[in-house]
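Yeah, one chain of the complex is gone here, protein chain that is, but the others are all in their spots.
Coming up: subunit A.
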Amino acid sequence: MLLTITLADIIHSIDTWLNQTLSPNLALAAELVLGGLAIIGLVIVMAIVMVYAERKIAGFMQMRYGPNRVGKWGSLQAVADVLKLFMKECLTPKNADKLMFAIAPFLVTAVSFMTFAPMSFAPGVQFWDINIGVFYIASVSSLSVIGILMAGWASNNKYALLGAMRSGAQIVSYELSSGLSLITIVLMVGSLSVKDIIMSQGDLWWIFKGHIPAVVAFVVYIIASTAELNRAPFDLAEAEQELTAGFHTEYSGMQFAMFFLSEYCNLFVLSMLAATVFLGGWMPFHIPGLEVFNHLMDYIPGVVWFFGKTFAIIFLIMWFRWTFPRLRIDQLLKLEWKYLLPVSIVNMVIAAIITLMNWFL
């Protein structure tokens, strides 16, 4: 039966074949290289898919077509853009800090690739099952602000510096409420490991099981992660009308493409994290008591569930981007410190009470 072959079986057979043909150390090295290539391939394919989806969604929401010339329905537009960026020259401004200017895009991209390590894509498919998985993703993904500040500082451009400073203020403040909303679910699970969080949602996902605190935490997390991604309505860091392009004003060619890639990579990672923590990761949709329905849901592979949920959240964030106008910087900070943070602290206390009393569905 073809349907019963899962992604975990394929990975397992590759693992056994490598261990038979090579010595254990060489096999481990080969697996590390293969894993890295798989992640890079996944990210590039997903970034191209997301750029195309974003432009199409933007078009349809603004009552126009979006790209529709290159390939069938413009499907090769993103590929053509990547080829164009490959051929462009990477310019460096005359008085820029050359080393920092060159390192910044690599740092941002490397950080966003690192967050893939503890992700679980399908049953048994995970690179690194650490006991602090969610904490690792949250902390590593917030490192990208260093790269952004480096890019803004090294560019020797007032717009780039202003954009980078805004981005710093924004990411540092919104880290708090996104972390607190993740902690709400972590409290209920009792573990930071991504695998444990997914396994605890076998009967029902946390957004349904966790009563109102889980729903509030989900809303807060979506708002805060949109702000962390520097996407509209929180795209002050690259507000076109005020700052031309923010921290990547001076970048061109592949250096610009790497910022672009890391932006979409971060969008993908934060959506994956939201899907894992709130919507059950690769866990199918189960309703306690309905055996036939649960068995039917089990036939859909875990990969489909996982990417389906991830793309649902990505669509939601894109929907925000093409609906809401941009906030001012004071409104942005007011939203975080006067609304999201108090709400998520109160929410966390309620979640702690629910956990102590064991009032789950």
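Here is the rule we use: contacts are C-beta pairs under 8 Å (C-beta built on N, C-alpha and C of every residue); 3 or more make two chains touch, one makes a residue touch a chain; residues count from 1.
Keep this in mind: contacts and distances are computed from a predicted model.
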item: Chain not present in the shown complex, as UniProt names it (candidates "Ferredoxin--NADP reductase", "NADH-quinone oxidoreductase subunit I", "CobW/HypB/UreG nucleotide-binding domain-containing protein" or "Protein-export membrane protein SecF"); value: "NADH-quinone oxidoreductase subunit I"
item: Contact with the hidden chain (one of A:W128, A:F293, A:Y339 or A:W359); value: A:Y339
item: Which of A:S13, A:Q62 or A:N131 contacts the chain that the document leaves out; value: A:Q62
item: Subunit A, residues in touch with the chain not shown (by the definition above); value: 57, 60-65, 68, 319-320, 322-324, 339, 343
